[in-house]
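Down below is the structure, laid out as structure tokens.
Just one protein chain is left out here, and the rest sit where they should.
Showing subunit A:
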Amino acid sequence: MRRPISLYGLTFSLPLLIWQVLFFVFPLLFLVALSFWTVKNFALRPGFDTVNWTTIYGRAVFWQAYGTTLALAAAASVLTTVLAFPAAYAIAFKLSDTARRWAVFLMVIPFFTSYLVRVYSWQIFLSDNGIFNAILGWIGLGPFAMLNTPGATMMGYLTLSYPLVVLLQVFSLTFIDRTLIEAAHNLRCGRLRTVFEVIIPSARTGLVIAALFCFILSFGDFVSPVYLGGGKPTTLSILITDTTKSGQQWPRAAVIALSMIGTLMIVAFTAVTFAYRGKTK
């Protein structure tokens, strides 16, 4: 049954609607239009030409970057989820109330400083004559190339999303009905097995949403692939900046951006469907 829209409801939802139209729908439509424009003599020319789409989709470098970005973001989601879960589990189930408050507070602290600053400080640790290599040098090892590697990029992704993923996981774990855990124990399910048989299935929605956040943040991230990965391998975000810099190819960059948005929408939709599967009513 549809209810008529009241003036009251409209007044409160209007700012959100205006915001969405102004800063999401409108730019998105503009991006779509832009992707059909052309560039002549470094100047944008409005029009309707599919040349940008065929050019970008015909280039191996695009598909390579696309595969890399997808793989890195997926790996970051899995890695962050796996690394965050023991921490979230301990915070949710093992700590006292006071300790839990402190742990949650500690997970909020990283947001006090800019992500860029945190990435720069990783450089101090990872560079060839950085802290890690200095320590390894004392015991006669190295130096190892740590900076400008995909591993360093991954470290950046973790820095970006780990605290958020832990917080989201803690949130979903604390909402699990403790009686279900006791019931599983009572039916001969041991401690570790209960984690896989009861806790993870119970918290599925929250765990998937947390991993999705990690994927979204990593997939579009520009800072870590550049400042920690050294631009190697090229991700889609780097490809966008390269494309805009070389010959003012804003329309081609728009094609890449739209491909990223499309990918994120498919991933998000799939993840949400999976997260809420079987939760009818």
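Heads up, the rule we're going with is that contacts are C-beta pairs under 8 Å (C-beta built on N, C-alpha and C of every residue); 3 or more make two chains touch, one makes a residue touch a chain; residues count from 1.
Quick note on the criterion: contacts and distances are computed from a predicted model.
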Among "Multisubunit sodium/proton antiporter, MrpB subunit (TC 2.A.63.1)", "Ribonucleoside-diphosphate reductase", "Cell shape-determining protein MreC" or "ABC transporter ATP-binding protein", UniProt-listed name of the chain not shown: "ABC transporter ATP-binding protein"
Selected from A:V61, A:L187 or A:M265 as touching the chain missing from the view: A:L187
Contact residue for the chain not shown (choose from A:S161, A:S202, A:T235 or A:Q249): A:S202
Contact footprint on subunit A, counting only the chain that is left out: 177, 179-180, 182-191, 193, 197-198, 201-202, 204, 278, 280-281
